[in-house]
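All protein chains but one are shown at their positions in the complex.
So that you can tell them apart, the chains are marked A and B in the order they are listed, and the count of residues begins at 1 in each.
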Amino acid sequence: MDDTADTPWDDNGQLEVLTFDVGDERLAIEATHIREIVDLLPETLVPGSEPLVASIVNYRGKIIPIADLRVAFDMPLAEPTPDSRIVVIETELAGEVTQLGLRTDKVHEVAILNRQDSSPPPQVGLRWRRDYVRALVRLPDAVLALPDLEVIFDSVLGSGRKAA
Amino acid sequence: MTASILTVDDSASLRLATRIALTGAGYTVAEASDGVEGLAKARGCRFDLIITDLNMPNMDGLTMIRQIRQLPIQTGTPIIFLSTESDDGLKQQAKAAGATGWLVKPFQPEQLLRITQKVLAR
Partner (left out) sequence: MSEQDPAAAFRIEAADLLDGIEQALLDLAIQLDDRDLVDTVFRGLHTLKGSGAMFGFDALAAFTHHCETAFDRVRKGQAQASAELVHVILSAMDHMRALVDGDAPEAASDAILARLHAALPADGAPAARSPDISDAAPGQRAPEIAGWRLAFRLPPDAMANGTNPLALLDELRGLGACRVRALASDLPALDGLNPQHCLIRWEVELDGAIPREAIEDVFIFVMDDMEMQLEPVTPSVPDTVNAPSSLPPPAVSEPVTHKVETAARAVPRAGESVRVPAERLDVLMDRVGELVIVQSRLSQLANSPFSVTAGNAIVLRSIAEEIERLVSEMRDTMMVLRMVPIATLFGRFRRLIHDLARETGKDIELVTDGEATEVDKTVAEQLADPIVHLIRNACDHGLETAAERVAAGKPPAGRVTLTAAHAGGEVLITITDDGRGIDRDRVRAKAEANGLVQPGQALSDPDLLHMIFHPGFSTAAQVTSLSGRGVGMDVVKRTIEGLRGTIDIASVAGAGSTFTLRIPLTLAIIEGLLVRVGTGRYVIPLTAVEECLELTAHDDDRSRGRSMIRLRDALVPFLRLRDLFGSTSAPDDHQKIVVIATGGERVGLVVDQIIGSHQTVIKSMSAVHRPVTSFSGATILGDGSVALILDIMHLVALGQHREARLRAVG
């Protein structure tokens, strides 16, 4: 079973991604989902929300949630540093195109990944929920994890809207 | 120096039609949409002519004319009222209130200009 089929490699087996750090893990998200990288914005806590999406911000006049992937990957929360950035992505949540911000500790560069360097997440020994990770990609100096945002955010969506 | 005319009427379309006709003939036009506004503007500066409807909310035309006649700044200003009836009673009332003349609605731009030229001092 090749789970890397979930990852949208192109016909040449490549994928353009933005890489960034969350805690001591290096993550990557396809560049097509990235809208913008901005400095930290003043956050407003939403009492009663899931810890993954505990706050919202004013992003260019829109209200978008801020997600802390440390929560998804069971890492302890940490204070922001001068390198901290918000990566604003656009993705589909509950059938709606939604913008949200990912809190990152450091943003690296845009890189091209190769399918041949990738492998599905191992059955055992992974720190996190297996279905949160689409694939692991070996780089010369690190191992990248490609998170499955759809699955991660599905857990916080709740019952959603009433069907029409 | 161009003559300045104040038109008072609660109908926006009539004010617009009147403005177009008068400014086309070279007059300067100020507008008010009821008697209260008309009186306020009449207090503010002297006009060469005031054209007013009678049937308006907040303060009707007759009351406004009476009040304007009390203002020293408008002494001798011709006031033309718009009438929709050939009812003599109304004309007498308006003249008693201090109106100078009238223009019967509906009127065409030429009629308006004719009356205007008639009452304005050359």
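Rule of thumb we're sticking to: a residue touches a chain if its C-beta (ideal position, glycine included) is under 8 Å from a C-beta of that chain, and two chains touch if they have at least 3 such contacts.
Note that the structure is a prediction, hence the values are computed from the model and not measured.
> Tell me the shown chains the invisible chain touches, ordered by label.
A, B
> Touch as defined at the start, partner being the missing chain; which of A:T32, A:S49 or A:Q116 qualifies?
The one listed residue touching the chain not shown is A:S49.
> In the complete complex, the non-displayed chain touches which residues of chain A?
So the residues of chain A touching the unseen chain are 42, 44-50, 52-53, 56-58, 60-65, 67, 93-94, 96, 98-100, 153, 156-162, 164.
> What is the set of chain B residues that contact the non-displayed chain in the whole complex?
11-14, 16-17, 20, 55, 69, 75-79, 84-86, 92, 95, 98-111, 114-115, 118-122
As a working rule, only the chains that are shown with their structure count from here on.
> Distance from the CA centroid of chain A to that of chain B, rounded to the nearest Å?
Comparing mean C-alpha positions, chain B is 72 Å from chain A.
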